[in-house]
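A single protein chain has been omitted; all remaining protein chains appear in their positions.
To keep things simple, chains are lettered A and B as they appear, and every chain counts its residues starting from 1.
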Amino acid sequence: MSVVVDTAVSSDAAVVTLADLAPRRSWRNTKSSLMSALMGLAFLIVFVPIVTLVFTVVSKGAGIVFADFPAWFTDRIPVRGREVGPGMGPAIIGTLLITFTASVLAIPLGILGAVYLNEYGKASRWAQIVRFMSSVMTGVPSIVMGLFVYVVFTLRFGLSGFGGALALACLMLPVVIRSTEEMLRLVPDHLREASYALGTSKSRTIATVVLPAAFPGIVSGCLLAIARAAGETAPLFFTIGIVTETNPNVFSGPNTALPAQIYSNAFTIFDGAKERAWGAALTLIAITFFFTVTARVVTARIQKKR
Amino acid sequence: MTPDQDSRSQEPGDPPPSADRTSSAEQHDAALVASLRSGLHGGREVADRAFGAVSRLSGTMVLAVLALIAVTMVGRSVDAIRWMGTDFWVWRRWAPPEQYYGILSFVFGTLYTAVIALLLAVPISLGIALFVTQIAPVWLRRVMVYVIDLLAVIPSVVVGLWGLLVLAPNITGFYGWLSDTFDGWPVLGSIFGSNPQGRSFLTAGIVLAIMITPIIVSLSREVIETTPQSEKEAALALGATKWEMIRGSVIPHSKGGLVGAIMLGLGRAMGETIAVALTIGSALGQITLNALASGNSMPAVITAEWGEADALKKSALIGMAMTLFVITIVVNTTATAIVQRSQKRTRGAV
Partner (left out) sequence: MAIEHPTSQIGSLVSPFPHSKEDHVDADISVDVTSAPASVDGQAPAATVFELQGLEVHYGPFRAVRDVDMHIRKNEITAFIGPSGCGKTTVLRCLNRMNDVIPTARVGGRVLYHGIDLYGPEVSATELRRRVGMVFQRPNPFPKSIYDNVAFGPKVNGVRSKSDLDDIVEKSLRGAALWDEVKTRLKSSALGMSGGQQQRLCIARAIAVEPEVILMDEPCSALDPIATARIEDLMQEMKDTYTLIIVTHNMQQAARVSDRTAFFTTEVNPESDRRTGTLVEFARTRKIFSNPADERTEQYVTGRFG
């Protein structure tokens, strides 16, 4: 480590005066402040696009979303691009349905997987492989996941919301496993021992002591996974198709979702469709932010408790 | 040395009491034995084992899905790859009407945009991560983490929409200036080449950088926070300034983890689909250093051309997805290994 020793300090001056201890204007201090300022600047650089992005989405989307409220949330999507005006109900319902189905598939499986890693497998070879692979799986591109579900599911059963949910579940699974394992690791061992010492079996201990103790953290991790899944677009192209009417049945018939609507409306030349794309973007951001902020609030409440 | 056996004998005149067991005590023992054993047959251990097995199965799902992805990708792309041979990967011509599929330019587009994104995102992300962990006061730290978290969940299609409808039309002026200024320079001249396009490699790279910044920030924040307080204090106690403390203690301690975090960001950038599809410009066959030119990337082509594809073209598109899968798996595996090794080292050291 390169710490420059100031010779003035180490000299054998017998008396220390206040001036000796005063901050000095050295190149080292200037450099330190300069680097700190650069790091702060980095944050501002990121802050600019995020603010303009959110500002654009709100300013361009709010108009259509709140025009003759609640038409945006209930009306069907106009079939022709040149039509002007609201209507995104089917996509909102589709997004919520598909994301919900994906969560039902992925969250229990992911929590059980994390229980295996942290409570059963621990440092065993198999657990280490699973841990490693779930980390690798978080990086599988969403489009690959979409094609995968297309091949194994959609080719046989046709376009449906469930296909999209399967793809999103595959994307959520490793995220849920990793965040839950992280939370289970924070549960102190002495709580497990206290439970074993009362004659509680391992599975009961996990169900009644370990999971409840980690519950808020697990919820927060799952909410973040849901937020991410709700915004995924690519896997939906191959699996759910696109419709303009509400399809409440996840298991059969093509469906639609907000991200798919944004994409298909983005390239049109019609102002009506573009406006709907912005409105859908605002709605989608609102949904994902809702889950993220809820997750944050949950985390903040745990930290306050501790 | 062996302790004297006699030294731990019982007190004299106090024989081991098990010697005089009465028959009633033995009966009671039999009942006890039975109840101690009942656990084995009484369903509890069975439930325990079943629960363990189910959880193990769930964990194994990860491996099953990954293996299944590999199998289906290979199985479905085999037609196109057999049709094209190795030309599939080494040729840039993509001509579906002639049933000619070379994906090299898309591989290039994927890598080039990802590299641009990294060049932009890495210094900024590391700066933010260091600022948040080492310099910012607590209240500001909280606000910044909040903002970064929100950035992380903005759907890629929304970022792409913004890139397409706001960034691309407004940045062409700046691109023109870049192109004119660096005209004739050795390397920069070819990177900021002629005929700048709003939708280009660079625009896609900027959009990707916005998307991977929160990922790199949060991963490197975790790594940096493993630096023991004692090491930082040791540097400060020697009279180091904050920056010297960061250079001397924090960065050497977290180097491995930071490299891993950056590589995970790279993996994410290569796999990103929609934001790139909207902003890269969809030009076929482009392999050029000119970052201001339009191009295309593998995920973008798959999304754009899937709709009207016949069987062979679908097979070619899946072959592209398989190529993407392999590249990202290699990058992610390396990155994960680096992160885990550095974690093991730092955790072991503490």
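Following the convention adopted for this analysis, a residue touches a chain if its C-beta (ideal position, glycine included) is under 8 Å from a C-beta of that chain, and two chains touch if they have at least 3 such contacts.
Everything numeric here is computed off the predicted structure, so don't read it as measured data.
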{"item": "Sole contact to the chain not displayed, among B:Leu36, B:Val187 or B:Ala311", "value": "B:Leu36"}
{"item": "Given A:Tyr196, A:Phe270 or A:Phe289, the one touching the chain that is not displayed", "value": "A:Tyr196"}
{"item": "Residues of chain A (touch criterion as defined above) contacting the omitted chain", "value": "122-123, 188-201, 204, 208-209, 212-213"}
{"item": "Missing-chain contacts mapped onto chain B", "value": "1, 3-4, 6-11, 14-18, 20, 25, 28-29, 31-33, 35-40, 44-45"}
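The rule is simple: only the chains that are shown with their structure count from here on.
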{"item": "Rounded Å distance between chain A and chain B, as computed from the means of their C-alpha atoms", "value": "13"}
{"item": "Residue ranges of chain B touching chain A (in the complex, touch as defined)", "value": "44-45, 47-48, 50-52, 54-63, 65-66, 68-69, 72-73, 76, 123-128, 130-132, 135-136, 144, 146-162, 164-166, 210, 213, 235, 238-244, 246-249, 264, 267-268, 270-274, 277-278, 299, 302-303, 306, 317-318, 321, 324-325, 328-329, 331-333, 335-337, 339-340"}
{"item": "Complex contacts: residues of chain A adjacent to chain B", "value": "1-3, 5-6, 9, 28-29, 31-32, 35-36, 38-43, 45-47, 49-50, 52-54, 56-57, 109-110, 112-117, 119-121, 126-127, 129-130, 132-145, 147-148, 151-152, 170, 173-174, 177, 201-203, 206, 224, 227-228, 230-234, 237-238, 259, 262-263, 266-267, 274, 277-278, 281, 284-285, 288-289, 291-292, 296"}
